[in-house]
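One chain of protein is taken out of this complex; the other chains stay put.
Moving on, here comes chain A:
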């Protein structure tokens, strides 16, 4: 990485509340003092700590609960980080605290979390933006902390305020390492094969299954949209056909589409699309409305799973 890259992306390793506040409040205050736009997107309980710590200054900061805004890691770059950064004056450095990984993240979510942290580097390369990512050393496991050294060019060790270069920095390797085959769908879930002529029946199948599994209203509409975008992608970019499966898993309805294509752009679905550009929003929509998106792509094809809570 060039030392001249204006994008700054440190991991802040913290132990306990006081270290958390020492690291985050000084970061926010330095930004406010410099007239920089500042956003904080962290899990709710940490958001409360920062809000209380900032007192009156909190009014000048965009505060977001990452458990909601960033529930789906694939949504964070377009829906949280760039949504804020792109709306600021171009001549200002933008500061964001983003805490996408907390102790309650499931093993199903985690690969998407690690890939998200790695992809932030590509998404913001060349931009005058600083994104500080806190990691709770007491509550996150070793693997997560080791990955944070690979997804962040610099790290701030516990009890320190100084960012050091991370010798383990290798974001592309993290993206590749977590590009793992998705486990097989539960047995008994019937595959629905589709081609261009069966996009509509495929969507009807997904909606019928979603309804049977308890989705209603907006979430059922979201399932229809997600299914339409994933199956249309298979027809247009993924070899012309694919297989759809819908099932219930851990409180979610899962919509899975497999096809023979290969996704070559790791940032697909993570870039906001300018209003006046016409297409290119399919995967972005899937990321924005889903609670989790998991993906595997390779020579053998591409599988995408979108999780929707009722």
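The rule is short, and it goes like this: a contact is a pair of C-beta atoms (placed from the backbone, for glycine too) under 8 Å apart; a residue touches a chain by one contact, two chains touch by 3 or more; residues count from 1.
Keep this in mind: contacts and distances are computed from a predicted model.
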Should one name the undisplayed chain from "STAS domain-containing protein", "Modulator protein RsbR", "Branched-chain amino acid ABC transporter permease" or "Nitrogenase molybdenum-iron protein beta chain" using UniProt, the answer is "STAS domain-containing protein"
In the whole complex, of A:87, A:164 or A:208, the residue touching the missing chain would be A:208
From A:5, A:221, A:249 or A:291, the answer for touching the chain not displayed is A:221
Across A:60, A:87, A:103 or A:236, the one contacting the chain not displayed is A:236
Touching the unshown chain, chain A contributes residues 192-193, 196-205, 208, 218, 221-222, 224-225, 228-229, 232, 235-236, 273, 275-276, 278-279, 281-282, 285, 288-289
